[in-house]
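To start, the structure under review is shown below, and the notes come after it.
One protein chain omitted, others in place.
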Amino acid sequence: MNSAPDFSLERALPTPFHARTQAFNLEGRWSSWNGYLAAEQYFDAELEYFKVRNACGIYDISPMQKYHVSGRDAEAMLNRMVTRDVTKMRVGRVSYVLWCTGAGRLIDDGTIFRLAEDAFMLTCGSPSTAWLKKSAIGFDDLVIKDKSDDLAALSFQGPTSCAALRCMGLDGIEEVRPFEIRRFELGALRFMASRTGFTGDLGYELWVSAEDALALWDALYAAGEDFGIHPFGEVATNMLRLEAGFIMPGAEFNEALKTIRFEHDQTPFELGLDSMVDFKKPHFNGRTALLAESKRGPRVSLTKLDIEGNKPAAGSFIYNSKACRRDVGYVTSGIWSPVVKANIAFAMIESKHISGELWAHINYEKELRHYSKIARCQIKQSPFYAPQHAKLTPPADF
Amino acid sequence: MSFDAIVIGAGHNGLVCAAYLAKHGQRVLVVESQDRCGGLASQHEFHDGYRCANAQHVSHFPERISKDLNLVKHGFDGAYADIPLTWLNPDADGAHIALVDGHLSGVDAGEQAAYQQYRHLLRRIASMLAPFWLKTVPPIGNNHLSEMMSFAHLGLKMRALGKDDMREFLRIVALPIRDLLDEYFDHPGLKAMLSWDALIGSRQAPRSPNNSLLALLYRMADRSLTSARADSLICALEASARASGVEIRLSKRVERVTIEPRSECLCATGVELADGEHIEAVRVVSSADPKTTLLQLVGGDQLEIEFAGRINRIRDRGLVSKLHLALRTAPTFAGLEAPRGRFILAPMMDSIEWAFDDAKYGRIPQVPVLEVTLPSLADQSLAPAGGQVLSANVLYTPYAQADNWDDMTRQLLLARCLNVLEHYAPGLRDLVIGTELLTPVDLEVRYGVSGGHWHHGDIALDQLIMMRPTYGAAQYRTPISGLFLCGAGSHPGGDLTGIPGHNAAKEILR
Partner (left out) sequence: MKRYDAIVIGAGHNGLTNAAYLAKAGLDVLVVEKNDYIGGAAVSRELYDGWTYSNCSYVCSMMRQVLHRDLDLGRHGLMLIPYLGTINFGDAGNALISYHSKSAAYNELKRHSRHDADAKLRIRADLTRYALIIRKTLLRTPPDPAWMRIRDIRELLFLAKQFWSLGEKEIYEYVRFFTLSAADFLDEYFETDLIKASMASSGIIGTALGVHSPGSSYILLHHVMGDVDGNVGAWGLARGGMGAISKALESALRSFGGAVRSEAEVVRVLVRHGRACGVVLANGEEIHSKIVVSNLDAKRTFTKIMDKRDLPPGIFEKASKYKFHGSSGKVNIALDALPKFTGVPDNPYVNRGSQAYPGSMHTLERAFDCWKRGRFSDVPFIESVIPSAWDPTVAPPGKHWMSNFIQYCPAELSDGPWTPEKRDAFGQAVVERIEAYSPGFKDLILHMEVRTPHEIEQEVGLTEGNIFQGELTIDQLLFNRPFPGYAQYRMPVKRMYMCGSSTHPGGGVSSACGANAAREILLDLRKPSTVPEDDCDDE
């Protein structure tokens, strides 16, 4: 071949922030998320993690899927689709939502932004166009637009995030309550901020048109310099969300529509998301099946575990006795938590064994020699890390 | 005022269902948008003094329903007999083939013998299946013992056929009708004639696998009543229903089924009419097609997403147009002395296949293939003295037409049909004093049948039995508590059988 091969169709796409983020990605550690390049880590995942817990970090969430749903039937359509009551949402609010198949199996989770009485934005991790189209059957006054490529987004998280945004000139950002939206204009730069995130800490997500993405990045970076701003990647995100007790598709649950084997997906009750299912609202997808399950109780339960020792338990089997005769579950995600200083994990455990003893059978290695240990597990009811300042409005000074 | 049941639509299935419910002491109201009963089978005047119904013949109406509802007393003239079927030879000198009461004439002895073999095999299989048409077929999962018995029963019945027949059944059940007929016969006209009942109404041609044989077997259900006049059945059903106390309100269109959320599920509470009136009832039974019932009267938003999707995907685009001609005098078909019953105007299976090919691409056929009857022969009152009514099923005319069924397309189709008719009955064109062509779109608009499909959905393996119209609604119940289906879109399917209505009533009364 004489000239350089043309890989324009094969290459994962750069996000609107790529021109900035690539400078940080010293080892070129990219993975692919919905066809876009996403940083696994920039240089040092632990540093990135502590930036968020200690100062502030930015995570490029542009590859998230973003759908605008508008029209007179928009509310009804979304309300039929998700398990929470959308009619109770006020304009300018955000709500974490789940949507299920008719059999009550979780398709995906995401957030709904109520932009106006008849306009919503739905965000989620993987493409949902086909499901949205299916869900729209029977609704007439409805427009669904996929804005995923048009909207860039940054997750800006950490105790100094509010101060940095204030410094950037976002007047009134401190008044924004959790799950609230506010629009801002800085000169020609217009964007939307929501007090949402995936880290359990104080934090915001900024939504901007793709062409204004770099301008937003630059403004944010200039303001954040004194507050310890730093980009973080997927590895740090996974640690942060686990500490905060957030589930992740592909780890805690398999998306129902992409599940091959019968019931290898999960229900909201199995994932401990009971409060996200509102049986008081009349009709939503999966209601009958979920109602039956809520009476019966879930077969398995996602459980937060504090495991003795310091060997991360990812992939371990859970047993109901130290003798490890019968496995009653398995760990879906597990890390050593640097802030809690604990060996934490999510595990999917048969509900009838939750009340008894739980032991994890952990495999680990030291210098290529492999070991295993049986570690006692303790159930945690609340998130492993839930700092007070994350909830205050206005946020406390760090 | 409140009813035990409101039946939407006074088609034959709606009337059967209503009559059964009323006989069991229920207060039943039937609401019909037309000004008469009968739905697609009702008669209308299409030309001054000329009347016709879209459905002409009753061919496999079960004896049981007739007895239960006392239809003979109410004027039904059904008898056990096949309606004569004639294949018209396009060659003016050629012999026609007639099939009367299971006897074939116009072909050689070899073909006749082959026909007897063929007929007996199909009869044996048809009678094996017959009991299952008049029955609710349970779903596959989580069965109660009684439901499992239903499957065991089918298994035993199949075994009772004997090894050879059972194997042959399992082989031919999905065979394209062309392959099956090729195995038995040589005469192209005979094959075209025999393939007709396997094909008409659904989207399939002689070469289409999987679906045609079941349609044929369904039409061969054992010991059924035949009448040359659909009209007599409708009148008898209406009379029987009224006699049992059913109230029938005509010219009232149901706008929607009213639904109320209960803690367990959504519940149908009645219907709202187009004029705004609201009528309450313990349950609502719809003889409208599943798509109309669930996506329009109920609304897709009241259903689960997958279920609405499954209803939406029902293949119910009709391919048959109805042609009605008002004739000055009786037409003369070349070489045919006393026209009786049905005539197939399709020289061979390929003619049917080519007509289908045009329709596949959304075009009317170059040469339509026709099934023709002269209903006024059996009922002189349909036409003024001396006149005759000719009614034809025209295959294949796609619902979604490349040219949206504009006037030109209609004229073209009409002209092509008349060309075909003229070929078989020279001089017929000059006898025509009035025409009516009802395309699938017309049938949809006039009778409110989605897609203008007289079966309310193709008779096809994936839309039959516990998948008719789709799982989750195949036992006449719907996900909306108190809302039932009783139309042709439910098991076992269309044609003037009343079976869905009967089965639905049984299910409701259970």
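In this document, chain identifiers A and B correspond to the written order of the chains, with residue numbering beginning at 1 in each.
Just so we're on the same page, contacts are C-beta pairs under 8 Å (C-beta built on N, C-alpha and C of every residue); 3 or more make two chains touch, one makes a residue touch a chain.
Just so it is clear, the structure is predicted and the values come from calculations on it, not from any experiment.
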Among the chains in view, which touch the chain not shown?
-> A, B
Among the options B:175, B:243 or B:330, the absent chain makes contact with B:175
Have a look at A:167, A:257, A:291 or A:354 and name the one touching the chain we're not showing.
-> A:257
Of B:84, B:139, B:261 or B:384, the one touching the omitted chain in the full complex = B:139
Which chain B residues would touch the chain omitted from the figure, given the whole complex?
-> 139-142, 159, 163-164, 166-168, 170-175, 179, 183, 204, 207-211, 313, 315, 353, 357, 360-361, 460-462, 466-467, 471
List the chain A residues touching the unshown chain?
-> 1, 5-13, 32, 34-35, 103, 126-131, 133, 146, 148, 257-263
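FYI, only the chains that are shown with their structure count from here on.
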Using CA atom averages as chain centres, what separation in Å is found between chain A and chain B?
-> 53
Seen from chain B, its contact residues with chain A in the complex are 261, 263-266, 295, 299-309, 312, 479
Which of the residues in chain A come into contact with chain B in the complex?
-> 73, 76-77, 80-81, 101-102, 131, 134-135, 137-139, 279, 282-283, 285-288, 291
